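The complex appears here without one of its protein chains, the remainder shown in place.
So, chain A:
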Amino acid sequence: MANTYFTEDHEWLRVEGGVATVGITDYAQEQLGDLVFVELPEIGRKLAKGDTAVVVESVKAASDVYAPVDGEIIEANTSLSSDPSLVNSAATGDGWLWKMKLSNASQLDSLMDEAAYKAHIG
């Protein structure tokens, strides 16, 4: 059973078996506008919570996406290399950014559930 968590920085995490699939929320993709490039992370990179994992570039600007928890990158969504607009059209589905193996699952406790996130964005 997968659990979905949200961060104040407008990321979502779907956690299953110690692995989190991470993306940005629909609200975030709307704020960024049309994406034209996603700089994907290297497999095997170890990230601490708050490190820049991915850079998403819209027509106008580049924005960092941070690691929401500690862990190691095990997969990047390479389909974004040819079609970055997947993040706009399917932010919480095919537009996922990376998968990471959690190294401190207790960090998930400080994240929001969907109801709390909805309240957060108003």
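Throughout what follows, contacts are C-beta pairs under 8 Å (C-beta built on N, C-alpha and C of every residue); 3 or more make two chains touch, one makes a residue touch a chain; residues count from 1.
Definition applied: contacts and distances are computed from a predicted model.
For the chain that does not appear here, its UniProt entry gives the protein name "aminomethyltransferase", which is one of "Metallophosphoesterase", "Nitrogen fixation NifU-like protein", "aminomethyltransferase" or "ABC transporter permease".
Touching the missing chain, out of A:Ala2, A:Val36 or A:Ile121, is residue A:Val36.
Listed residues A:Ala2, A:Ala48 or A:Ala62: the one in touch with the omitted chain is A:Ala62. Remark: the residues of chain A touching the chain excluded from display are 31, 33-34, 36-37, 39, 55, 57-62, 81, 84.
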